[in-house]
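Removed from the display is one protein chain of the complex; every other protein chain stays in position.
Entry: subunit A
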Amino acid sequence: MAWRDAKASKVRLILFMSSIVLGIAAVVSIQLFSTNLKDNIQRQSKVLMGADYVIDSRQEPTQRAQAIIDSLQPNAYEVNFVSMIAFPENGGAKLVKVRGMEGDFPFYGTMDTQPILAATRYQDLGGALVDATLLLQFNINVGDSIKVGQLTLPIVGALKSIPGSNAISSSVAPPIVIPYRLIANTELLQFGSRKEYQFFYKTTNDFDLIAFEEKIDPLLDIENADLDTHTSTSERLGNRYDNVGKFLNLAAFIALLLGCIGIASSVHIYIKEKLKSIAVLKCMGASRLQSFLIFLIQIAGIGVIGGLIGSIIGIALQELFPYILKSFLPFTVEISISLQPIFTGVFLGLFMSVLFALLPLINTWYVSPLEVLRVGQSTSKSSKKAQVLVSIAIVIFLLLFSYVLLDNLMFAMGFVFATLLTFAILAGIALLSMKGIRKFFPKRFGFAARQSLLNLFRPNNQTVVLVVAIGLGTFLISTLYFTKDILLSKTEVSQTAESANIIILDVQTNQRDAVEQSIQDLNLPILDNIPIVTMRMHRIKNKLVNKLRQDSLRQVRGWILNHEFRATYRDNLTTSEDIIEGDWTPQIAPNAPILISLSENLASDAKVGIGDEIVFNVQGVLMETTIGSIRKVDWAQLQPNFTVLFPKGVLEQAPQFNVITTAVPDEKSSADLQRDLVSKFPNVSIIDLRQVYTVVEDILNKVSWIINFMAFFSILTGIIVLIGSVRTSKYQRIRESVLLRTLGAQNKQILKISAFEYVFLGVLGSLVGILLALIGSLCLALLVFNEPFVPSIVPFLVFLPGISLLVVAIGLSNIRTVLRSSPLEVLRREG
């Protein structure tokens, strides 16, 4: 019977099904991809690191650290630092990451070079492997030479990939690998240079890395060195991508939820129309269970088929993800298909469609045949009780499923609450609008306008579900748009203002005047000349940092204890700084207590406040300071910002180097300046912020592509729900429109009535969606980005009319068939 009845309502059932297909496809594709990603990371963990474990240190290892390193007999080691290089062939200059390597690194995976043999021979040949993209950019070939500091050496190979490096990090400072023994000849490792020493180890398969890490890592920690094993690194990497996966999963889950609401609403109307048939069945002796099962089986069938189709689409879709995420991943993802997500897809399809359809289905159970014959709206007490139970089951399921996706109960509760709140706001506004229109009904409006408004709260109306579907989709894209806007506008402001776009690092004290002169010779301004003094914390609030490192109950964050702080001194604050506590002391008299200023995040991580004492180790000299003020720093502004700020009169005599900033008008001046400075001062590093902006913009574009992709699912599901809803009410609309036509209404009038109704639904849904996004983005801007929020007009100018027009187009496409049907045929059917 379920099958026979379903055959008659084929088209409608297919539409119900398509509501969930996309949601399932999204969930399955993301789940499959996450599973593949995890497998790949686990399988490739050694390849990702290139070794079994690595010991690294941000300074030349201390004697004790070096003793540990040597006793473990490293198989390879490197020192790496960021520096400028020059291409003598054409005078080009670029900031790169120089890796001076000794030994056969990597032990797992390969350095992909062109020619292939270059990867193994560059050390013997005494040549450099240069990032392949960089070679292309500067039109340099293998065989040409490269100047690194004072050293000129031949390029023996183009470096396509190296374990552990990804496209994003390489685009800021592309890697260059040279033999370790030649590093000294570059003369680049001078005072103040940022550098990293890495020692690579290979072990046997039965080596217990966990026990080893537990034993050695604390010893290295004390010496400001660190041990990373391939398992812990891949775990960290896995966690990082896990977060992306979780976000995508949630977005897919929202699309699925939207589809389920579509199902619930369509089934509600479907069942209402079937009440007469159910009554007849019951009169003929069908039991409650039998009539209930007819429809339950139909819905379950839809769920299973929808789940299966969704899973198949999901499998096809996941093939796309590696291309989208390529730049973010330091390895290639091999896609394989596992059965588990397909089972999940079918289970989700079945479970969610049945769960959400239960609310309307329950009516068939509790309504008596007599009531059904009258097609009354009354619901009995027991039916209400069952509806409450089903609603509770839905919330519990949402919570459980979110918990499975997020693996954190608080986040899951937060997500369910936020989802319910968004749905509730959208549904609430829809209901309020209906109530408002009913109460303040515009009696003076023309007939078509009034009739269309009446349709919004007619029996079997779908105002709420349409406003929720349209609103949610618009909310997602608008939030994305506003957020992207906040981030991009920041970089734009910095670019247009008379602010620095070139930062010159590692300028030694004796080079300062000459560098300034060189910049001025090119008619460029000196915007800042900032002295930098490196130091570490020695004692925090009378507790020795060495002791704190071993204290497992300490509250101070770990990074502070090993960090080499780059502090500056000046008598003024910059535009990116605001004092939020205490008073800023610009100048200190000799022998007076040293009042310093910390950034808000450092004070919070170090658990210190105004008046607390910190002793710094300034290159061997211990300096007692007191926290005089705490600053809020806008780190997003791409300019030199500092966690530790000293007043004038303290650090002037300390060993220091300088950071000089200038502004260049175009790319040519930037290239000229870089070439000039690199040839005269090979040790300085030059960051062209305009290039960084391009990279940031590129990352944002890629991220927004992914979010757009997910928003697309919601929008598409929304459209399908919309088509489903419009189709569901088609017969009722045909009847009414035909009646109006019989009474003399022209096609234009009928079209007008429908158009007004869909304009209202489209405008209300998209406007509420945009407004919710506006509030959400405002919160993001103020609380997360700390930026004043000037909302873009684009969502109002583009999304609002665009989405409204789409809604009207879908609505009116349905009316076409209404206008074509013969009045007589319909009136006859009704008779």
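Everything that follows uses one rule, which is that a residue touches a chain if its C-beta (ideal position, glycine included) is under 8 Å from a C-beta of that chain, and two chains touch if they have at least 3 such contacts; residues count from 1.
Simple rule for what comes next: contacts and distances are computed from a predicted model.
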{"item": "Per UniProt record, name of the chain withheld from view [\"Monovalent cation/H+ antiporter subunit A\", \"ABC transporter ATP-binding protein\", \"TldD/PmbA family protein\" or \"histidine kinase\"]", "value": "\"ABC transporter ATP-binding protein\""}
{"item": "Contact partner of the left-out chain, one of A:185, A:231 or A:749", "value": "A:749"}
{"item": "Selected residue (touches chain absent from view) among A:312, A:413, A:526 or A:740", "value": "A:740"}
{"item": "Candidates A:38, A:58, A:272 or A:458 - the one touching the absent chain", "value": "A:458"}
{"item": "Touching residues on subunit A - with respect to the absent chain", "value": "447, 454-455, 458-459, 736, 739-749, 822-825, 827-828, 830-831"}
